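Report on one structure; see the data block that follows.
Complex shown without one protein chain; remaining protein chains in place.
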Amino acid sequence: MISGELLFEAVLFGVLLGCFYAAVSIGLSVSFGLLDVPHVAHPALMVFGSYCTYIVASYGIDPIVAGVLLMPVFFLLGIVVYRFYYETFEKRGTEAAVRGLAFFFGLAFIIEVGLILVFGVDQRTVEAAYIGASLELGEYRLPYRMLVAFGVALVLTATLTLYLSKTFTGRAIKAVAQDEPALRLMGANPVRIKQWAFGIATGVSALAGAMLIIVGPVEPAMDRLYIGRTFCVVVLAGLGSMTGTLAAGLILGIAESIVLMMFGASWAPAVAFGLLLIVLGIRPQGLFGR
Amino acid sequence: MKYWIGAVVLFLVALGLALSGVNEYFFYAAYIVLTFVVLATAWNILGGYAGYVNFGTGAFFGLGSYSAVVLFKALEAPLAVQIVAAALVGGALGFGVGMLTLRLRGIFFAIATVAILFICETLMVNWRYVGGATGLQLLRPEVIQPFASYTRMLFVVMALLAIIAVSVARYVQISWIGRGLRAIRDSEEAAECSGVPTLRLKLFACTVSGALMGAAGAPMPMYLSFIEPASSFSLNWGVSALAMPMIGGTAHWFGPVVGALLLGSIQQIVTVTISNEINVLVVGVLLVLFVVLAPDGVLGLFRKFFRK
Partner (left out) sequence: MSLLRVEKLSKHFGGFTALDGVSLEIAQGERFGLIGPNGSGKTTLINCISGALRNDSGNIVFEGREVSGLPAYQRTRRGIARSFQIPRPFHTMTVLENLLVPAAYVVHLPEAEGMAESMKILGLMGLAEKAHTLASQLSQVELRKLELARAMAARPRLLISDEAMAGLAGAEVDEVLKILFELNATGITIIMIEHIMQAVMRFSQRVVCLDAGKIICEGTPAAIVQNPEVQKAYLGA
């Protein structure tokens, strides 16, 4: 039998991990969940963000600050990527759906190999005051880096949820996801709104990348594993639900943490993918799907 | 009729080559290229004809390899039995994944194939009988006369598999099944309302595709004298199996063959002369270039060129 304390510690760690997973998935929640872009290159862009954070942080800047500084750059990058995707594929309708998917798959590989060629396959880490030390609560040790990621994740999710429900552009983004023709009739340009949204999603990925390299070492091939984690969270949440992303992230984080504790690290990668398949099989619209 | 004559001739050419004095290295390289012919052709049956993209070719291929290893280790099964078993396993996996996700939109099927890939890898990593994460060394059985080496025999076996795969793809394409799949790809809703049993056809394509991919994986452990999860279940198989038909042309069975021969040969050259990483980069770049600039692939370019 598993001791209650071990289980509690696993759950506790799982909560922190889960919020981290929610934070790295929230960009995909916008780009895939709301905008229906088959963005399998999202994790690759995030890992790219990690490496950019690594470079900026090597100048003595705190990694979180580095991540925030990179956000506007990635925002512009997102606009460019979306514009290209829209002009080449989305505009042509369903005929180009297969090609759009293949495009992002190819893009993910190009980014991954690009990173290998520049940085090599070795792992990279960053240093900060909060990396390495842990908070001790009684018998439990909570790594500070996880707490930082947890905090950033909450702030990110809250900000994005408020943005989408309270601001005019944010509501327009949600509207374009639900009823594009109506939006056109209102005089708004759906393409510019979607472009803006994709930019935000990519900008958020920069910060997610920063958190990724804070939470642990990164290597170029990490994007493959994170395809599972991010899509699991977004699908489990239900496409387009921001608060759902947090709940789904928590479920995944706790599940992974418990499996890690009970069965070891060799089984942990399968949790996200397994959970994804279960969701697709039983309830594909997720928890709060539209 | 012309097709079958061509197929028999090609097989005889392969046999002749294997029995000739051609450099041994040729067979090492050609085996891999022929493997890609099978994988690309199999991919295209679901991806090109029906429009459902499979990222996880490695799952079917790798599971085929592992099925072969299990049969070899437990029963010393001959290669033919290994191949058939691998095809059955691949087909079953295709059917299973299909039942789970082909009712949903294409993107969900694609992501599910990645999930299957990682889950299969995790299962094999944790299975000590097949060597776990470190894998297994394998001793090849005695080479069968008249072949001078085991690799030459595998080359002929893979040539036969390639011909079988292409024949299956051709049959599907020109039959009424092919018309139904094309209707599904063009407009699944309209196909369903035109009497096409969309789920059944998709399942059929997915099962056949998986079976062929599994069969292609069976001789691989013997080829390498080795098997391990990371390379068997790599996402790299997926990107190649997808890129080759998209580069060659997805509408016709000849497209994946062209794509596999072209890209497969380029890959062999680049891997040997430059590096494996650049190889993956080349595949990625060519994929994106063709998908953006030449969506109908090489075959499409030829058609446009000759129409002028």
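General remarks:
Order of writing sets the chain letters: A and B. Residues in each chain are counted from 1.
Assume a residue touches a chain if its C-beta (ideal position, glycine included) is under 8 Å from a C-beta of that chain, and two chains touch if they have at least 3 such contacts.
Here the structure is a predicted model, which means the values were calculated and not measured.
Within the complete assembly, B:G180 is the residue of B:G180, B:G210, B:G255 or B:G284 that touches the hidden chain.
The chain that is not drawn here is touched, among residues B:V13, B:A80 or B:A190, by B:A190. Interface residues of subunit B with the unshown chain, by the touch rule above, are 176, 179-180, 182-183, 185-187, 189-199, 251.
Here, only the chains that are shown with their structure count from here on.
Measuring from the averaged C-alpha position of subunit A to that of subunit B gives a distance of 32 Å. Taken in their complex, subunit A has these residues touching subunit B: 32, 38, 40, 88, 94-99, 101-103, 105-107, 109-110, 112-114, 116-117, 224-225, 227-228, 231, 235, 266-267, 269-270, 273-274, 276-277, 280-281, 284. Those residues of subunit B lying in contact with subunit A across their complex are 47, 51, 53, 55, 100-101, 104, 106-108, 110-112, 114-116, 118-119, 121-123, 125-126, 133, 185-187, 235, 238-239, 242-243, 246, 250, 277-278, 280-281, 283-285, 287-288, 291-292, 295.
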